[in-house]
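Omission of a single protein chain aside, the complex is shown with its protein chains in their original locations.
Chain naming follows the written order as A, B and C, and within any one chain the residues start at number 1.
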Amino acid sequence: MKPEEIIQRRVARELKPNSLVNLGIGLPTGVARYIDEHANVLFESENGIVGLAAKPPEGMDDPDLTDAGGGTVSAVPGAATIDSAYSFGLIRGGHLDATVLGALEVDENGLLANWVVPGKMVPGMGGAMDLVTGARRVIVAMNHTAKGAPKIVPKCTLPLTSIRRISLIVTDLAVIEPTDEGLVLRERAPGVTVEQIVAATSAKLVIKGDVPEMDLGVAAAAA
Amino acid sequence: MKPEEIIQRRVARELKPNSLVNLGIGLPTGVARYIDEHANVLFESENGIVGLAAKPPEGMDDPDLTDAGGGTVSAVPGAATIDSAYSFGLIRGGHLDATVLGALEVDENGLLANWVVPGKMVPGMGGAMDLVTGARRVIVAMNHTAKGAPKIVPKCTLPLTSIRRISLIVTDLAVIEPTDEGLVLRERAPGVTVEQIVAATSAKLVIKGDVPEMDLGVAAAAA
Amino acid sequence: MKPHLKPEDAAKLVPDGARLMIGGFMGVGSPHRLLDALAQSGKRNLTVIANDTARPGVDIGKLIRAGAVSKLIASHIGLNPETQKAMIAGDIEVELVPQGTLVERIRAGGYGLGGVLTKTGLGTIAAEGQQTVEIDGETWLLAKPLKADFALIAADQADYSGNLQYQLTATNFNPIMALAAQTVICEPREILPVGMISPDVVKTPGVVVDYLIERAA
Partner (left out) sequence: MKPHLKPEDAAKLVPDGARLMIGGFMGVGSPHRLLDALAQSGKRNLTVIANDTARPGVDIGKLIRAGAVSKLIASHIGLNPETQKAMIAGDIEVELVPQGTLVERIRAGGYGLGGVLTKTGLGTIAAEGQQTVEIDGETWLLAKPLKADFALIAADQADYSGNLQYQLTATNFNPIMALAAQTVICEPREILPVGMISPDVVKTPGVVVDYLIERAA
């Protein structure tokens, strides 16, 4: 299984039936593929839609129905479109059950940096600060390292996205939960050892007893 | 002509073509009768409609189409209905060209009291404070006196509706404009003398030269 | 599909002492059947946040008459002498708030804002005891957010998933309150299959609605 698929499958299992979820552009978007369609997880996009669905069939797209990256999408029956103020009312008012987004760094305090590399990359925060500050659960979905360098670090060196602690980190190696005691290692990816995770992490990890393997919702043989 | 009609006719002449106007319940509502229908003055009501029109024919009213007093109304073609937040966005954001409302007292500083008589009448301010603070022009339409007592006073004894100076006072006796110099007597009602106005006013009036008679937009004979 | 209830069963969800937002403007756009059931259910000590209390014995006026309300946050009670009497007698604690400020406070509660700054009421007795904020030498009044345990709202149409559409001046506070309460109960005029309300006409996405009141038997 590709690292991306491990992350996406594992994140998918975090999303509760009947919840409202925002998936960031890129890797997080792919999480939708692995959601049980009967779970009635509703996706929203901050540009103004509740009930986002996958890309439309070729030639059936509408330029006025897009996601936050500007790409055309489709929608589920019962979707609602909203203006930007209402959209961020949902996000900031605690109506969004979960947001799934990427990170440049996460640190021991569970703080996230994902919007700027000063002097190099200044794309703007878009809705990231609102999402990380306002969503009920903030789930970081990312590769554990970038070009071999740990992304889970003692203290973020890059500017923070929010001073609010995120809820969960899901990588291709591990599931880690920021808590008052620090970053608790909850699960290992299939075939990955605790030692490998520790080696790939520069932050201190709290390890309590046996660390189980991730349940990816697939038969062991298929994995 | 009845005192009420004098006031309503004179206020009607203050309302500019293509403007958006809020008329208070009661005497101000009757101003609409005297507006030239080609002037395209648009009326709004703070309970959520732009394009309010007169009462519907008997049996043709809809319980979901009402004014701020809860009475059924009709609407002009091109009316728009809005929620309460948007409604007060129009009022407070400077989009309302004029509000016409009654007063208990107006004082030499052009300040208005119209929402409460402590210990006696506590109806609540409803939208009055928003209207007086937010509308571009605030026009007070009222009888000059109440049971013989002046309502235009040196200083309001009742709690203020706003610390913002109103734009114009139109009564059955006079048109008075609050200015930096004080309350300037602009016009007299037909047949009323300056002396009569001064006698009915406990506030100091600024009187400059000749005070013309109100133009009520009716032929002299009809008046 | 959104859970759906009879008015009397919805009333049972509301405990004594609950804090309620109730949609409507002089009863127009209020959840009439739900208020009936609530008034009959013998609740006590309710806090009601609403524009007004309608007229005596009508809509929210029913709750007032039933003695169910101990605290009221509203902009206008002038057309309900029973509310005024109860206030003067000390039976109901009344906080009067300018209407535009009231709706912004409810919106702030629903939108996760710490408050909004307004000129309305500044320097009047309606601002007494309230915090002001200086910005660039100008003084503004802080309007703090309002939230509630329940929003009892009315809509014109709902679909099975709880998407709501409102009509004419029955809209008023309803869509704003739908975001500001823990539990949202909506009484729609009619309930339709999913897909029958255009996404652009939906004013309250069903995801924020918890219960629909069933049509009258």
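Note that contacts are C-beta pairs under 8 Å (C-beta built on N, C-alpha and C of every residue); 3 or more make two chains touch, one makes a residue touch a chain.
What you are looking at is a predicted structure, and each value in this text was computed from that prediction instead of being measured.
Visitor: Which displayed chains does the hidden chain touch?
Guide: Contacts of the omitted chain with visible chains: A, B, C.
Visitor: Using the touch definition up top, pick the residue from B:Ile25, B:Ala79 or B:Ile163 that touches the left-out chain.
Guide: Once the missing chain is taken into account, the touching residue is B:Ala79.
Visitor: For the chain left out of this view, which of C:Gly27, C:Gly61, C:Pro98 or C:Gly112 touches it?
Guide: Here the residue in touch with the unshown chain is C:Gly112.
Visitor: With the missing chain put back, which residues of chain B would touch it? List them for me.
Guide: 20, 42, 49-51, 75, 77-82, 88-90, 92-95, 134
Visitor: Provide the residue numbers of chain C that touch the chain removed from this figure.
Guide: 104, 108, 111-119, 131, 133, 135, 138, 140, 142, 144, 165-168, 171, 199-201
Visitor: Name, in rising order, the residues on chain A that touch the hidden chain in the full complex.
Guide: Against the left-out chain, chain A lists 45-49, 62-70, 81-85, 88, 91-92, 116, 121-130, 133-134, 159-164.
Convention: only the chains that are shown with their structure count from here on.
Visitor: Once you find the CA centre of chain B and the CA centre of chain C, what distance in Å lies between them?
Guide: Result: the chain centres lie 30 Å from each other.
Visitor: Could you state the distance in Å from the CA-based centre of chain A to that of chain B?
Guide: From the centre of chain A to the centre of chain B is 56 Å.
Visitor: Report the inter-centroid distance (CA atoms only) between chain A and chain C in whole Å.
Guide: 35
Visitor: Would you mind listing the residues of chain C that make contact with two or more other chains?
Guide: Within chain C, the residues that touch at least two other chains are 107.
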